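All protein chains of the complex are present and in place, except for one that has been dropped.
Lettered A and B in written order, each chain numbered from 1.
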Amino acid sequence: MNPTLFLIFTSLLKIVGIVFVVILPMVSYSVYAERRVSALIQDRLGPNRVGPAGLFQPIADAMKFILKEDFTPANVNKFYYWLAPCLAMVPALMTIAVVPFGSTLFGVPMVIADINVGVLYVFAIASLGVYGIVIAGWSSNSKYPFLGGVRSSSQMISYELSLGLAVIPIFLLVGQLRLTDIVRYQIENGWMIAPFVGHWTDGWKWLLAIPMSISFVVFTIAIFAETNRLPFDLPEAETELVGGYHTEYGSMKFALFFLGEYAAMITGSAIIVTLFLGGWHLPVPWWNHAHGFHWLLIDGSLGGWRGVIGGLFNIFVFFGKVSVLLLFFIWVRWTLPRFRYDQLMRLGWVFFFEIALVNIFLAAIIIACLPQ
Amino acid sequence: MSPFFFWTASALMLVFGAAVIINRNPVASALSLVVSFLGLAALFMSLDAFFLGIIQVLVYAGAVMVLFLFIIMLLDLRAEERRRINFVAFAGGAAVAVIFFGQLYLVIGHLHQAKLPFAPLAPMQVDDVHRIGLLLFGSYNLPFQIIGVLILVATIGVIVLSKRELH
Partner (left out) sequence: MAITVSRPKLNWSERLYLPAILGGMAITFGHLKNMLLGRTKVTMQYPEQKWDSQMPDHYRGAPALVKDEGGRVRCVACQLCEFICPPRAIRIVPGEIPLGERFAKVEKYPEKFDIDMIRCIYCGMCEEVCPEQAIFLRKDYAITGYTRAEMVHDKEKLIEIGGVMHGLVLKWNEKK
């Protein structure tokens, strides 16, 4: 086959596969998981009626959203009112394009667009996500959504700074923005939160774990703020702003906001996994006569069915890690109370911004001392 | 670069650039400007300048325009929508635009390089992030540092001014 045609064909296949087969079901089932886990945390059972253990609940929810009356309030700015839900959903899905979600499968790299500015692309697209919320708040022509939109824009701007600064130590270490290179580096030198793996006697590598852990914590918290999850869900704070920016929305348009939020959560987790938790890499303990006990790297590079199984295993590992992080997101949400607005701003500008900044210098010093 | 891509992105930029000044609603203008920036970013990317394109989106569309919107949304937009078009100013602006466009046409028309076909760009795998980084911190290190100090001064100045307003 013509290489260009092959590229187009495989890219389309990957896009359709990742969006419709992986992300969207994952979104609906993370809503289900959110409801079940929150119920269990609060000593309840949660939705357990539709299907075995309530597993078909997402389908029932989707049916409900589709069949509901699509109502547009009289005094909204119609065009922007309709535009906002789309703008909320699209950036969340676009971000996944540069994330390597597996090694290779049938020799095709499991990343949709392997561009050399990977992480910057993620930040750029994620920063566009705020438009959906701001426009929703403004076009609704109502006070509470408007407050939600204004809060959201200032919150996202504030936390993008810490988000960007927190990953700079990684770039200092890897010297690349390309996400596949970052994953490759982690496979060779240990995951970012544990750079000492495989270099157990190297004191500097142990020291390097300090700035990397700080980066990890700051980045994760900033992702919480970027995805409007509790404890940073000020844009939609139910108790003070009714529903926040989507107060005036109903039926499928509301569902799009809802899905966009969860899709952003999934892509955020995917970025954390890729940057800090080794991406699709999972070392497997192995034993054979030639080498004795050793850690085996499984990827899709082997020929035949072994390669296929390896590639599938990598994809499975990646989304397994993402799922664990999603559960962590849910766990945090049902534990922590919401921040007050001034606390949120103080935390972002006075606390995380400074920590991330100092962390860069710390990381730079340690990396300069690293033996090559 | 595919001509189709160039024309699409350019058309996007021009149409939404015009929409910025035609729209009477400032929020609509600001959003048109965002789309125009996205078109510009697409043009950069089609020239394999991924870094510039992404920075365009990140800084202008993602941060600057959000702050713009933030301010505009707090204004009374009805006053702006009621305002009549000042035809003298409109004609003056149009005249300036036409003169500028003519000038540009003449200059580019007389330029030698404009008549040559574009040499093909370097093969795909140019690591523009590294190149820009090396250039900024190598050849242009001093100007870069000076700009950094300048921005720092501006930041401090803004903080001082905004604090003084409180008293």
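The rule is simple: a contact is a pair of C-beta atoms (placed from the backbone, for glycine too) under 8 Å apart; a residue touches a chain by one contact, two chains touch by 3 or more.
Everything numeric in this text was worked out from a predicted model, so none of it was measured.
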*Using the whole complex, pick out the displayed chains that touch the missing one.*
A
*Which residue among A:37, A:179 or A:356 touches the omitted chain?*
A:37
*Which residue from A:187, A:332 or A:357 sits in contact with the chain not drawn here?*
A:332
*Of the residues A:12, A:45 or A:63, which one touches the chain left out of the display?*
A:45
*Can you list, in ascending order, the subunit A residues touching the missing chain?*
37, 40-45, 331-332, 334-336
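Note that only the chains that are shown with their structure count from here on.
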*For subunit A and subunit B, what's the span in angstrom between their mean Cα positions?*
29
*What residues on subunit A touch subunit B, complex-wise?*
80, 115-117, 120-121, 123-128, 130-131, 134-135, 137-138, 146, 149-150, 153-154, 156-157, 160, 177
*asked:* For the complex, give me every residue of subunit B touching subunit A.
replied: 27-28, 31, 34, 50-51, 54-55, 57-58, 61-63, 66-67, 69-70, 73-74, 127-129
